[in-house]
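A protein chain is absent from this complex, but the other protein chains hold their places.
As written, the chain order gives the labels A and B, with residue 1 at the start of each chain.
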Amino acid sequence: MEPGLYHLLFISTALFFIGVFGFLTRRNLITMLMSIELILNSVCLNFVAFNKYVWPGELDGVFFTVFIIAIAAAEAAVAIAIIINLYRSHRSIDVEVAGELKG
Amino acid sequence: MNAMPATIYIILIPLLPLLGFLIFGLFGKKYFKTSSGLVSIILISLSFLLALYTAYTYFFILGRTDGVYQAIKPIQLTWLSFTQALSIDMGILLDPISVMMLLVVTGVSLMVHIFSLSYMKGEERFPIYYAFLGLFTFSMLGLVLSSNIFQIYMFWELVGVSSFLLIGYYYDRPSAVAAAKKAFIVTRFADLGFLIGILVLSYHAQTLDFQTLIQRLATPGTVQFSSAVGSGFLGISALTWGLSLVFMGGAGKSAMMPLHIWLPDAMEGPTPVSALIHAATMVVAGVFLVARLFPVYSISAPIVLRMIAFIGVFTSLFAAIIACTQTDIKRVLAYSTMSQIGFMMFALGVSGYSGEDGLGYAASQFHLFTHALFKALLFLGAGVVIHYVHSNEMKDMGGLRKQLPVTHITFLIACLAISGIPPFAGFFSKEEILMAAHEHEPLVYWLAILTSGLTAFYMFRLYFGIFWSKPFRNEHAHGHEGTFPLLAPLVILSIGAVGAGFIPFGHFVSADGRILEMPLHVGFSVLPVSVGVAGILIAFWLYQTKNDRPDRIASAWKGLYRSAYHKFYFDELYMAVTKGILFPLVGKPAAWFDRNIVDGAVNASASLTQGVSDRIKGMQSGRVQPYAVYFLIGVLLLSFFLLYIWIR
Partner (left out) sequence: MNLLILITLPLLTAFAVLLSPKPQHARVFSLAGATLQLLIAVLLFLQYRASVSNGPWAFESMYDWYPSWHIGLHLGVDGISVAMILLTAFVVVAGVLVSWNVEKMPKEFHFLLILLSLGAYGFFISLDLFTLFFFLELAVIPKYLLIGVWGSGKKEYSANKLALMLMAGSALVLIGILALYYAQPAGAGSFDLTLIGKNNIPESTQKVIFPLLFVGFGIFTALFPFHTWVPDGHSSAPTAGSMFLAGISMKLGGYGCLRVATYLLPLGATYYSNTIIVLAAIAILYGAFATMMQNDLKYINAYSSVSHCGFVLLGIGMLTKTAITGAVFQMVSHGLMTALFFAVIGMVYERTHTRLVAQMGGLMKVLPFITTIMFIAGLCSLGLPGLSGFVAEMTVFMGSWEKVETIYRVITIAAGMSIVVTAVYILRAVGQTAMGPLAHEEYKGYRDASWNEKLAAIILVLGILAIGLAPFWLNDLVTPSTELIMKKILSSK
């Protein structure tokens, strides 16, 4: 059976919720960052899938995917910088430790 | 109307005293420490001379046109125009009554200025005293010369404030401050009526100018007249309302019942001030106001005039009864002033407009004129006495005829004049008033006869109490009666009190402006004069020598005596209303309501906001994951909302 749009959407949804689940349950910042990457990837997959099956003549979805990959890279860099700083000051990368912004 | 261009000088009559006020008010303390009195006297004498000249030209040079003295308006400037028709104009209106008042005000003011030179000598705020006198004289002259009903209201307020300042001249005495406040507030309350009356009248007459207003509202048939009579409130026509309210202002200034409570207390001021303001000039402003609008009252609202007559005569009787029991000589004089103003008021009230009917009007103005002379004399005489014995109380006096001979004689003349004994001035004017009352309102007449008997009694009670009664003993007293400035005004005024009655007053002032012969019938005069003489004899019997008869009578009529001694409890009544009702039941709740309900609502909204934020600030945990959960829930809710509710 040829994989269709629905299969891809199913995978992307699964990926998205795995990412969300990971983001909400993990305390380790690195793992959380990875979960965010999963969410982003699910979005990328959506873009590419829609591009291929709905508007095959266009390239917009692909472009967006490229943008997202670039931004994700930048974001990862910033996030890791923050995490390193957090580790330096708190000796830990557990999100629960950083509660200074509490109202 | 042949108005001379030269009449412009009249503006100087009020402006000269104003100049005095400005100079002494601004520079008095530095440069006029002692000379302010003399400079003031010069200024006011100039005013007086100009007033004499004005009167001479007005009555004898200009004379009558068509049998009446025409009103002249030498000056009229628009001061503040509200609409095309309604504007406050600053103008001068010369007609017989204003010219007469010019003479009275400048004349008495001059006497008081001279008298004060010695009386107020050595006062720390001597220049300020003269400044205030100047302010008062200016305002009073402005009042009598007003050509516009709003202008008169303005000067009306100004005389009120100068009266406040002068009553409160001894500002470190709490009683003086209280009296000054009382005088101002009570008259202010009355002025509220005056103001609303002005609004009512001007709305219907569509003018604020006196002459136009009188002409429109006193001529049945004009558009304005029918508008004023046609509309009404509570079944009473607007015109009646307006005139009654204007009279309320007059009643406040002239201390008519029940707005009289301020006048006796006003005696806290220096005695010359009482003579000028609270006897001769300001307190008759109410009479003047009614006289000014007399055609309107008489032709368009006789009912109001009737009310004025009864208020006048009751005030007169009421004040006379109280005067019999007071022991402070200035208060006796104050009540006698009230009583005499009552005479003037009811004289207006019983008067008609034209011809012989207008006797009451002329008599009222005549009495105003003579009363100013002898009452000022009485007050100044009382001033000399007070100056001498340093007390206001009758018990500290007695037997002063040897120490104060000039005062004694002049005081006696004034007492005879006020008691209506011929041939003194008061006899003539009072006689005309009684005659007018006799013709129009018998009840008023009989009450007035009773009052004149009482008048003679209490005045001679005062006279005997001061100058006879018991030999004088007082270690604080001065060695001599007084200097020239103290006694000269007494002599001059007593000449007036003797001679003023012989002026053919009706030839100058009458309701319709035509010559009015004021008749004197010997047969009619017998009763009032004998009542007066009887009053004097009773006073002689009771007070000429010290005896216990007065006390016996007082204890025999205990109830009446006590309530009269306490002024029929009017002060207590007012206190109950203000302190018992107005302050605790209106003022306090208003302040409380504002702090607790209105402001409470504001504060409640603030604390509500704070409370809510306190509750929800826990959500700001600083933890990323709960935020993400909220975010997710939000997104889900929004998408649900968008997909299933909004889009559909």
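The criterion applied here is as follows: a residue touches a chain if its C-beta (ideal position, glycine included) is under 8 Å from a C-beta of that chain, and two chains touch if they have at least 3 such contacts.
Remember, predicted model here, so these are calculated numbers, not experimental data.
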Contacts of the hidden chain among displayed chains: B
Residue in contact with the excluded chain [from B:Y171, B:F484 or B:W541]: B:Y171
Residue touching the undisplayed chain, where the options are B:L443, B:A606 or B:I633: B:A606
Residue among B:I8, B:L38 or B:L199 touching the omitted chain: B:L199
Candidates B:L520, B:V598, B:V612 or B:L636 - the one touching the absent chain: B:V598
Touching residue (missing chain; options B:A180, B:L462 or B:V498): B:A180
Residue ranges of subunit B at the interface with the undisplayed chain: 29, 78-83, 86, 88, 150, 153-155, 157-158, 161, 164, 168, 171-174, 177, 180-181, 184-185, 188-189, 191-192, 195-196, 199, 202-203, 233, 583, 586-588, 590-591, 593-594, 598-599, 601-602, 606
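Keep in mind that, in the parts below, only the chains that are shown with their structure count from here on.
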Subunit A and subunit B: spacing of chain centres that average the CA atoms, whole Å: 93
Subunit A residues touching subunit B - in the complex, by the definition given at the top: 20, 23-25, 32, 95-96, 98-103
Residues of subunit B defined as touching subunit A within the complex: 617-625, 628-629, 632
